[in-house]
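Removed: one protein chain of the complex. Kept in place: all other protein chains.
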Amino acid sequence: MKVKVTVMPKTGVLDPQGKAIGHALEGLGFAGIGEVRAGKVIELELTETDPAKAKAAAEEMARRLLANTVIESFRVEVA
Amino acid sequence: MKVKVTVMPKTGVLDPQGKAIGHALEGLGFAGIGEVRAGKVIELELTETDPAKAKAAAEEMARRLLANTVIESFRVEVA
Amino acid sequence: MPPVSLDPARAKQLSDEFGLKPDEYDRVLAILGRVPSLTELGLFSVMWSEHCSYKSSRVWLRTLPTKAPWVIHGPGENAGVIDIGDGLAAIFKMESHNHPSFIEPYQGAATGVGGILRDVFTMGARPIANLNALRFGAPDAPRMTRIIDGVVRGIGGYGNCVGVPTVGGEVNFHPAYNGNPLVNAMTVGIAPKDRIFLSAAAGIGNPVVYVGSKTGRDGIHGATMASAEFSADAEEKRPTVQIGDPFVEKLLIEACLELMATDMIVAIQDMGAAGLTSSSVEMAGKGGVGIELVLDNVPQRETGMTAYEMMLSESQERMLMILKPGREAEAEAIFRKWELDFAVIGHLTDTGRIVIRHKGIVEADIPLAPLESEAPLYRRPTAETPKQPVLDARDIADPLGPVAALEKLVGSLDLCSRRWIWDQYDSTVGGQTVQRPGGADAAVVKLEGLKRALAMTTDCTPRYCLADPEEGGRQAVAEAWRNLTAVGAKPLAITDNMNFGNPEKPEIMGQFAAAVRGMASACTALDFPVVSGNVSLYNETNGRAILPTPAIGGVGVLEDAAQAVGLALQPGLDLVLVGETRGWLGQSLWLREVAGREEGAPPPVDLAAERRNGDFVRARILAGEAVACHDVADGGLLVAVAEMAMATGCGATLDAPPPELPAHAWWFGEDQGRYVLAVRDTATLLAAAAAAGVPAARIGRSGGGDLVAGPGSSISVERLRAAHEATLPALMAAVG
Partner (left out) sequence: MKAVIVVFPGTNRERDMAIALERATGRKPVMLFHRETALPSGTDLVVLPGGFSYGDYLRCGAMAAQSPIMREVARFAARGGHVLGVCNGFQILCEAGLLPGALLRNATLRFLSMDCHMRVERAGTPFTAQWQQGAVFRAPMAHGDGNFFCDDETHRHLVDQNLVAFRYCTPAGEVTDAANRNGARDNIAGILSPNLRVCGLMPHPEDLVDPLMGGTDGLPMFTSLAEAAVAA
């Protein structure tokens, strides 16, 4: 079973990378760009076949390793 | 309008980060972990209100800057 | 219209939460003649926090020697400034980021580096080197390897990106730091000595200008956090984490240096702890002028920020400056070129007050003089640390003999190779690094385009400081002086970072006072004044204090970089020990690691001998008589020689210990003021030593692949090296 963990900087936390990307896109001539936030996505193949259990496991992984919950928030999706 | 660009390492391209995450998760005692891939996600706030146009614009951004198609593939979603 | 006062009961309650003591709050009421507004209360609480006001430490810091003919600016400015010749000044300072690094190791350490860089370039200097003094807990303590990993990545992540080489530092491990690691970062910069920028504001009506990154809600109450001890609820203090952006810092350095090459700046100061509050209050206060800010003009990253939030935000990579009138557009062009925010956010006034406006409302209106002059100042009660007994080496059995003990020691936490750390720091960017980490007792960085070089080091031996804070303070200064001397540099001045526990406890305040006493005695005797520094108190977790850690950052000068020597041994040389060996085992690493005892009085520093020996060694190095030199510190003589050997793989054969000393005391005693020199012409050296009244003796000869510690005791340098190099990588393997 495939799960996807998306990790983003928490709202209000400075995101230097997102800022720089927004800047660069404007430099390339793209218009109408508002806030840009950059995060990580981790796709995991789990042997677990029960979606609820897979999700719970991935959430545990996110809390313990994948996300730094001091400054990042995460979201788990099961494919 | 919010668009999300997900950028993942292409199959066949080394993903040292994904591999390290897999190892670390096993080290923490998580079992049943298969392949792990680590990528990036960029969330953009666009003033564009037409979903098709927003998607086309984001795809253009991904091709020109957000992804390096030598090593990465991307996917655009409109929220 | 004066600001709107808080409800009195609410104000009292908040003043408590913000860390103001009841009598301090009463003083606020007296100064204002009314109940403060929220913004005013915020201002008072951060300005009067330990971190900003030095209220517990000031009475002691005043006793440190700060003057010498080469000192241009001592403590009181953003960083210390000394004359290093060729029309140049070295500007340097050390600062702690202990609490933030415990909460979020990567960002805490990274923003620590960012902050100290700003303290230095705000004075007009181009930063040329970074150092870092780190203290970690036992590696098996909860989170500790993650903290080590995060701190090292954070220091590298920031320093590498801004392009300032990280050239040195030190690391200790002790369980006393389990809940409170120390991250002290030091920056050294260079400026023309007649173009130093200060922070005192001047010129009524002159514009107050904000440059750098936008302001967000980061790190609000960071300064007060740095002034409180940790407890189990540290989790809740998390929202104060600040995020660094080294890329913006790099642009800020370039933009500020470009602006500083013009004559537009009247005064400039970085926004460090307590951000806009401390920078505006201090600049206006120092200049004896008033200041009025209109916060609507502050570049903001988030919507709906209040005056209170903007004044207390610790968003990184921001500076405040006073410009000459009419130069705003010219200055703005420079910052726009570097893609940085630039905003005129106020002007200087003749009212002697700080007035903060936001959305048409006066949010704060405080007289500046009493904010400073009535700031609390405490002479807190002190209790002396009881003296430890002087141990006699003859009473301590040697369970291992020299070789096995040596192998154990070079792999122990406090002596093992720090390569795992410095391999993650760019130490060569700039192209001027003559001695990189591991190569010499002090890092040596040449000044671009000149022969001249600076030597720099950080030193402190916290276990000595715990056993005897005065002796420990003295030793820390002496070791820094010795490390600079050992590369051939003339030691000029120090910065310090005083890391201690809760000053409200007499025994902690006693440690502080004694350490200052010891430091002062060494600074005086060695002509090695303090030009800048930082105090970090309340380093405690659940009532348990760290070891007293007065970290010293020393800077010295070499007129010709080519004269610098490293510690790496070459074959075919005589080894000469300079200084007297009495076999002092109290508080030695041998005693701790081999005999399993942490006790006794630490080795005393004889300042007259220290000076005599050091001046002698430096003169010999500058005369070209030493191929290599290493001071004898942690671990004693045999460890010092082993370190020289491991640097190249070249072995050495040492003579048997003198009969009057137990062998383990000779090999591992930590007597101070000693150096090992590798020389070609021993006779000349010994004659010079005799003439100077300096104890010196040939102790062996280099060559081969083994280290021989007297007849019958031998170990290959390769084997020592394997033990030396394995420890940290093995420890950190678990984190990946």
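Order as written gives the chain letters A, B and C; numbering starts at 1 within each chain.
Just so we're on the same page, contacts are C-beta pairs under 8 Å (C-beta built on N, C-alpha and C of every residue); 3 or more make two chains touch, one makes a residue touch a chain.
Only a predicted model underlies this, so the values are computations on that prediction, with no experimental measurement involved.
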{"item": "Partner chains on view for the chain not depicted", "value": "A, B, C"}
{"item": "Touching residue (missing chain; options C:His73, C:Lys446 or C:His724)", "value": "C:Lys446"}
{"item": "Sole contact to the chain not displayed, among C:Asp26, C:Asp140, C:Asp263 or C:Glu339", "value": "C:Glu339"}
{"item": "Residues from chain B at the interface with the omitted partner, ascending", "value": "12-14, 16-17, 20, 40, 64-66, 68, 70-71"}
{"item": "Hidden partner interface residues of chain C, rising order", "value": "153, 156-157, 160-163, 245-248, 250-251, 337-339, 422-434, 436, 446, 448, 561-562, 736"}
{"item": "Touch list for chain A against the chain that is not drawn", "value": "16-17, 20-21, 24, 27-28, 38"}
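Operating definition for what follows: only the chains that are shown with their structure count from here on.
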{"item": "Chain separated most widely from chain C, comparing mean CA positions", "value": "B"}
{"item": "Between chain C and chain B, distance of the C-alpha-averaged centres to the nearest whole Å", "value": "41"}
{"item": "Residues of chain B that touch chain A when the two form their complex", "value": "6, 8, 18, 21-22, 24-25, 28, 30-48, 57, 60-61, 64-66"}
{"item": "Partner chain C, residues of chain A touching it in the complex", "value": "9, 12-16, 19-20, 23, 68, 70-71"}
{"item": "Interfacial residue positions of chain C with respect to chain A in the complex", "value": "103-104, 106-107, 213, 216-218, 238, 241-245, 247-248, 301-302, 315-316, 339"}
